[in-house]
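Following: one structure in structure tokens, then a few remarks.
Here the complex is missing a single protein chain, while all its other protein chains stay put.
So, chain A:
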Amino acid sequence: MSTVARIPLSGWGRLPISRQTLLHCRDRSSPLPLPDHGTLLPYGNGRSYGDVPLNDGGYALLTRGLDRFIAFDATTGLLRAEAGVTLDEVLKLIVQQGWFLTVTPGTRFVTLGGCLANDVHGKNHHVAGCFSAHVTRFELLRSDGERRICFPNDPWFRATAGGLGLTGLITWLEIHLQPIANAWITLENRAFRNLEEYFQINHAREAVWPYTVAWIDCAARGSALGRGVYMAGRHAPVGTNPPPIRHSQWTLPFTPPFSLVNTPVLRTFNWLYYHAPRPRLGYSHYAPFFFPLDHVRNWNRIYGPRGFYQYQFLVPHKSAWAALCEVLDRIACSGQGSFLAVLKSFGNLPAQGMLSFPRPGVTLALDFPNRGAKTSRLLDALDDVIRQAGGALYPAKDSRMRGDDFQRAYPEWQEFRSYIDPRFSSDFWRRVTEQG
């Protein structure tokens, strides 16, 4: 492990930016590099959006060097790998051998350690629960040199799953995979005209489809409020042989001087997306189905040098309808639409992590270009709605939630505190526990 000078780092939202000294982890059997002063925080592939991976003035433990597989049993689907391995690397290994990730978020450029530390969820949450539900064990390396093997239901497991990297360095983990017959997804698309129709469709589809998600046109208003497209999928059965697809990859090579996302662009994009002809039933390769945005490398640059806010919240089922209407109405009125508003209802499987985000309810993820005070006002107004509805914001996407909102939505935070490694800290944690 070695050091380099202090450099600026940010999450995927490109805001905020903080400065820290980089420490490279390359060997899982090495002790943690411990400087005399200052705190550490693991930094994986930089795909969480806000300040969860940042530790201003401290040290970033770069985990991408821990990128080795340890064991894979192709008969049982049990995979053990170092924490810096990305899902992309895992998929390249397992898909051709007939296996798939049991839970995957919307990008494959995240590390396994990051998936556990944020206890991520996917389109199949209603049947499979969160990422941590399929982790069978992992090793946690603490700053005092202790190596702890954690198993499900162990309090250290519950603290580290969703623990935002604060409990120590996850060096390796073991996960259960699911068998698949091929790389294809059978899918069904269905447009809905408003939120009422969404809830009807969702109720029926969730009972039979393992993957469900909806996109919402958040520029629509009035009777079309909450219109969108419902997408359901499952792994294709044996014998499926769709025509080959083109795998092209686009890259945004530099950051434009201003955000390319503005109100007319958003309105046009959303209108086109809603009205685009799409087959009601069909096949898709798994990559565009699960990871549509991975198609464009560095898509986050589209928002220009000021970056953007991801805003993902959850509201309980009973208050979901009213809260979603209110949120969509406030967004539509503000004229600050979101490119891709993604709606998903979570199942009732309880998450293990003390700070895990998923819980029964409906979650909506939005992104907003940073337009300074105007955006802050809108997000504050949305916070009010979420608070009233008894909802929660997702730390992995956040850089601005109020401390009291965090503490209310994550009541186990006090208990969690005792599991934090004394040499670990983050901008996020200081923000939500030391202020307001």
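Convention: contacts are C-beta pairs under 8 Å (C-beta built on N, C-alpha and C of every residue); 3 or more make two chains touch, one makes a residue touch a chain; residues count from 1.
Everything that follows uses one rule, which is that contacts and distances are computed from a predicted model.
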Chain left out of the displayed complex - its UniProt protein name, from "Sarcosine oxidase subunit delta", "ABC transporter permease", "Oxidoreductase, short-chain dehydrogenase/reductase family" or "Transketolase": "Oxidoreductase, short-chain dehydrogenase/reductase family"
Selected residue (touches chain absent from view) among A:R6, A:R19, A:R68 or A:H285: A:R68
Selected residue (touches chain absent from view) among A:R28, A:H125, A:H235 or A:K397: A:R28
Residue numbers in chain A that touch the chain omitted from display: 2-5, 24, 26-29, 68-72, 74, 82, 93
